[in-house]
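My questions will all concern the structure given below.
A single protein chain has been removed from this complex, and every other one stays in its place.
Chain nomenclature is as follows: A, B and C, assigned in order of appearance, with residue numbering initiated at 1 for each chain independently.
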Amino acid sequence: MMVNRHKEVGLTDEQVLDMYYYMLLARKIDERQWLLNRAGKVPFVVSCQGQEAAQVGAAFAFEKGNDYSCPYYRDLGFVLVMGQTPRDCMLSVFAKAEEPNSGGRQMPGHFGSRKLNMLSGSSPVTTQVPHAVGIALAGRMQGKNHVVYTSFGEGSSNQGDFHEGANFAGVHKLPVIFFCENNQYAISVPLKKQLGGKVADRAIGYGFKGITVDGNDPIETYRVVKEAVDRARAGEGPTLIEAIMYRLVPHSSDDDDRTYRSREEVEEAKRRDPVPAFAAYLREVGVMDEAKEAEINQRVQQEVDDATEYAENAPYPDPASLYQHVYGESKEV
Amino acid sequence: MMVNRHKEVGLTDEQVLDMYYYMLLARKIDERQWLLNRAGKVPFVVSCQGQEAAQVGAAFAFEKGNDYSCPYYRDLGFVLVMGQTPRDCMLSVFAKAEEPNSGGRQMPGHFGSRKLNMLSGSSPVTTQVPHAVGIALAGRMQGKNHVVYTSFGEGSSNQGDFHEGANFAGVHKLPVIFFCENNQYAISVPLKKQLGGKVADRAIGYGFKGITVDGNDPIETYRVVKEAVDRARAGEGPTLIEAIMYRLVPHSSDDDDRTYRSREEVEEAKRRDPVPAFAAYLREVGVMDEAKEAEINQRVQQEVDDATEYAENAPYPDPASLYQHVYGESKEV
Amino acid sequence: MAVISYIDAITMAMREEMRRDPNVFVLGEDVGVRGGVFRTTAGLIEEFGEQRVVDTPLAESAIVGVGIGAAAYGMRPIAEIQFADFIMPAVNQIVSEAAKMRYRSNNDWNCPITIRAPFGGGVHGGLYHSQSVEAMFTNVPGLKVVVPATPYDAKGLLKAAVRDDDPVLFFEHKRCYRLIKGEVPETDYTVPIGKAEVKREGTDITVISYGLTLHFALQAAEKLAQEGISAHILDLRTLYPLDKEAIVEAAAKTGKVLIVHEDNKEGGVGGEVAAIIAEHCLFDLDAPIRRLCGPDVPAMPYSPTLEKQFILNPDQVLQAMRELAHF
Partner (left out) sequence: MAVISYIDAITMAMREEMRRDPNVFVLGEDVGVRGGVFRTTAGLIEEFGEQRVVDTPLAESAIVGVGIGAAAYGMRPIAEIQFADFIMPAVNQIVSEAAKMRYRSNNDWNCPITIRAPFGGGVHGGLYHSQSVEAMFTNVPGLKVVVPATPYDAKGLLKAAVRDDDPVLFFEHKRCYRLIKGEVPETDYTVPIGKAEVKREGTDITVISYGLTLHFALQAAEKLAQEGISAHILDLRTLYPLDKEAIVEAAAKTGKVLIVHEDNKEGGVGGEVAAIIAEHCLFDLDAPIRRLCGPDVPAMPYSPTLEKQFILNPDQVLQAMRELAHF
């Protein structure tokens, strides 16, 4: 039998099953969204496939209801753990009025929810990084002890905002976790055309720790992120974590990845797909038997079906609402 | 007698005397400009005092007429070596029409000269960094072998453009020398509020070498820059060099540094002033005797006097020229 | 002469310029192996190699900034911004650097860079893949801002931009890419930057527009002709600096002016056009200067109901033209 690695890092059997549930849920929502797209029912999908382990592993390291997040568009696994529901996700891909991120104003993947301490995100990459730093700064000013998570792709780590935000956090030793999901590509551009060095190494220049972790391993990712969160909460400042993974599908439903990477490369990566790999681990350490696995599968299946149906039938935003919320309601100041 | 350090690094006696000449020239031009400012004759001065050794040491490592530069506003020592004349400098501080950088359109310190392979600079800090990378890229495309110098303050290394430019150069292994003049302050903001880490360490994250050097030592600065230039020319890519120094005077003639640093600190730094220190070295190794020193002093004095008089009497730009050179002369395309 | 699409005209212009001048090169995100996310640069890397078709890191300020350095050195870079919405990180390089290089150096240096960016909505792009950002740059002396509406103009203006000795922002309407087709010579020609063009002669009302909405006006004019209304239609083509003479002439011709653009109304390019008319031929006017523009909300939402509500359609343009004719 395989060694039980999750106990060592403080995760209970229940927690790792939960992790698996979220990973599978993210995967199945994602797969359904592609089907809907190919069936012409939704115009656009951006995918998390291949990144679920890192996203869910990281998410488990945070305190829901206390910590804050500024996730990026691929972070479906992360936001599900934080409290977005399958219905929320499907409403978003159908662009329906009830969709919690933006009321259908934004493309899917632009997460945000005040209720979930998740700041609204936009499309221009990396703008969320200084926001996370600002939320951390505000927390310190108000004597709070929240830690802030922000994620971004490895390509996006080349934007000026990454540099400026990371340095600001370094100067003020703020409790921010910079989580880079290095999936080997920025649309078609591979690492060697994108990065002069290694993302994790950039932390050195800001005076804090940079760590590389196997993003296919949710337990190891959890461990590394949890340690960073603990340090942050103890006032020891930010950490940059680069999780290594592979984007298993095209960049988005508008992309055709055959133009820039070989099928062999993709197939090879699929053999390391973190979702079945984690299921295998759970089976091997005896945490998940067949009945349990079937139950999880079924629950996920049912939730995805329910969410799809609910979202498909939900109403679109009222056209007249176009003009709302440009500014707040005027009030006496 | 002191050890002769300059021979070791390949500098002749004549060259180090020349270095001293340029350092002193920069210092004396700068001092004169302050006098003119305090006398109400020129509205603004930005200073190189305390940075001459690093600037002149670095400049000697480049091939005049072949290499390119994108210097920043304090780089008086550098641009003198590259071929700006004392008259040019004084014309600039008086904002006269003949001033070569901008015809009096820009504040002093905004260097630029096509003749000298020196790209025109602006005031927003760090914008020159990607330009330097572009000149290096263009050189490679055209099969040239020039190396490009660009300089900036340590505060300015926090701008996004530093990060984006450095990473671009790292990816393409371009022949660029990123020269950071770390003078301990960005106007009033000291290092500890400015930098999360060390500037030189940032190179690691872009996959090239980062080096710290004593910017008060022109010989050591020369050596380090020369090695970097040689590597760059050999196709081994960029280098980031952080020269440590101290800004001996206020940020500019509009600044009052007593509000943010103690006189003791400044006095202490003045004791390490690189200009007299280099003179002492040259005397001690027997390269500069009294007569030689007097000759250099006199030459500098005379050039500064001549430049001042010339510039003071030169005409201002014709007001009608305000409307010129917004676009090139229209031509058939 | 072959009938080709707007996007193919753009690709053709780049290919021809790259063949003509070895100093012309392309840089941007996914422009190489992928041929651009819209496939505008498709085939270029195969023909010219990766030295001249550069897949850059994901950093717009560097794309433009590196381009500026190369342009000042003597190259002719064509920098692609993947979506106009993502030009914002490069604003400092465009406005402070490219636009001012010649002026600040007293004509010693110049900066012949072309910056291409697809803009505009109606493609389910949501708030950040549908924006019209041109107004941000039409107050910046030293820059030229160009928006072609037809394949012919797209090719000719892009070639003119590449050969221009100053920086040119070249905005391409995404909906036009495959929707708009037209005759395009395979020969070498340029269309002058800075010149508007009368796309239809008329006598009753003047419509001034650019980009996709110009086509709405042209279509409406056809219909209105059957109602006996004759519309004079001016395509601005260059949004900065504006062709003031052409604007005044077109306005004076009919005395009734409608300005149409997809961008938000307040602060849009139409304001300056109206101001030029109100300054130079006020007494030729028989009606208030009307503007039909996008609503003043931050951007075009994703949901189809909201997108439809935001974006101008041919009927609205027709209606506004008819109303003006009957004023």
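A few comments on the model shown:
What we mean here is this: a residue touches a chain if its C-beta (ideal position, glycine included) is under 8 Å from a C-beta of that chain, and two chains touch if they have at least 3 such contacts.
Bear in mind the structure is a predicted one, so any value in this text is a computation, not a measurement.
Considering the entire complex, the omitted chain makes contact with A, B, C. In the complete assembly, the contact with the undisplayed chain comes from A:L137, out of A:L137, A:I211, A:V266 or A:A279. When the whole complex is considered, the residue among C:V147, C:A196 or C:V297 that touches the unshown chain is C:V297. Only one residue from B:Q33, B:S47, B:S69 or B:Q106 touches the chain missing from this view: B:Q106. Contact with the chain not shown here comes from a single listed residue; of A:H110, A:R202 or A:R231, that residue is A:H110. When you scan C:I7, C:L58 or C:A99 for touch with the missing chain, the hit is C:A99.
Within subunit C, the residues in touch with the undisplayed chain are 61, 85, 88-89, 91-92, 95-96, 99-100, 103-104, 127-128, 135-136, 138-142, 240-242, 263-264, 266-275, 277-280, 282-283, 285, 287-291, 296-299.
One chain is missing from the display, and on subunit A it is touched by residues 68, 70, 100-103, 105-106, 110, 112-114, 119-120, 122, 124, 127, 129-142, 160-161, 164-165, 167-168, 171, 324-328, 331, 333. Touching the omitted chain from subunit B are residues 43-44, 95-97, 102-107, 110, 122-125, 153, 155-156, 158-161, 186-189, 193-195, 254-255, 259-260, 316-323, 326.
Keep this in mind: only the chains that are shown with their structure count from here on.
The distance from the centre of subunit A to the centre of subunit B, with each centre set as the mean of the Cα atoms, comes to 45 Å. For the pair subunit A and subunit C, the distance between mean C-alpha positions equals 37 Å. In this assembly, the C-alpha centroid of subunit B lies 41 Å from the C-alpha centroid of subunit C. With touch defined as above, residues shared between interfaces to two or more other chains in subunit C number as follows: 56-57, 59, 61-62, 89. Counting partner chains per residue, subunit A has residues 158-161, 193-195 touching two or more of them.
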